[in-house]
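Just one protein chain is left out here, and the rest sit where they should.
Right after this comes chain A.
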Amino acid sequence: MSFFSFGQTAEIDIVLNDAETRKKVEHKTEDGKKDKYFLFYDGETVSGKVNVTLKNPGKRLEHQGIKIEFIGQIELYFDRGNHHEFVSLVKDLARPGEMAQSQTFDFEFTHVEKPYESYTGQNVKLRYFLRAIISRRLNDVCKELDIVVHTLSTYPELNSSIKMEVGIEDCLHIEFEYNKSKYHLKDVIVGKIYFLLVRIKIKHMEIDIIKRETTGTGPNVYHENDTIAKYEIMDGAPVRGESIPIRLFLAGYEMTPTMRDINKKFSVRYYLNLVLIDEEERRYFKQQEITLWRKGDIVRKSMSHQAAIASQRFEGSASSEKALSQAKEEDD
């Protein structure tokens, strides 16, 4: 902001090269609103143009250098002053000097490492953004463009079921089972509760999904629990030998992948909480951690390419060669 109208000011605009084709996703902002941002994955190149527009035509813009940064940082809300940057790349766009007219600068950050997923939580935020800066003596001109990064995983090799017998001596014994320990964000939790002994008067049973965000280290660890879902699985009193099925579709809930000890600053973990409520509103519960992961939906396209390659390997025929080139065209 300049109070003197005889200075020169500039406006910066950052535009990505693939703005037309790149997918945008919704991401929650700190105040709870949802906005759309360009989606990037680990290793992808971030390239584009920085448009510097001079506000007062005819006047020159003196500056101490123009640069663009790509930053990945973790911001703890209780420690706002300290941003922990885990990715910090810079490209100089212009040496100190004068700009006589509006200009456009190209930039490219090649194969940028984006090790963690973007996350906006209750006490911590992890974000990636481009920041273009025109350095000046009194005040810099600055523009930021936030992007969202998703981390993808593939089907885990080991995904054992969770099966346990729990209870209160001589009062209540149940055996619960969940079909997996690692679920992707659009997965279904299939399970069952088997009653071995029921000497209390149960009114109903529900399963809750709890998200626990942990920030801070050592003596300053803080857990923020949030019940994402409450899903009733039984209404009424069960007896011995009864088996209650569980089928909980995760796609309906807003969740992130499990994030463990990100840059040693925070964690986001998910728990299934099985709750039994008796006629006097007493609650009996058993909590169990599950791992959530994000499945890529670009798999289909590359699978067709891979499937075509596989068929060529076995058949080596002209038709599969055609399928291969067709798949290649689809991908491009």
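As a working rule, a contact is a pair of C-beta atoms (placed from the backbone, for glycine too) under 8 Å apart; a residue touches a chain by one contact, two chains touch by 3 or more; residues count from 1.
In this section, contacts and distances are computed from a predicted model.
Between the names "Sorting nexin-12-like", "V-type proton ATPase subunit a", "COMM domain containing 10" or "60S ribosomal protein L27B", the one given in UniProt for the chain missing from this structure view is "Sorting nexin-12-like".
Checked against the hidden chain, the listed residues A:Val90, A:Ile168 or A:Val221 yield one contact partner: A:Ile168.
Touching the chain that is not shown, out of A:Asp42, A:Glu62 or A:Glu177: A:Glu177 (per the contact rule at the top).
Within the whole complex, the absent chain has one touching residue among A:Ile71, A:Ala94, A:Leu197 or A:Ile277, and that is A:Leu197.
Interface residues of chain A facing the missing partner chain: 168, 170-172, 177, 179, 187-188, 190-192, 194, 197-201, 237, 239-243, 245, 247, 278-280, 282, 299-300, 304.
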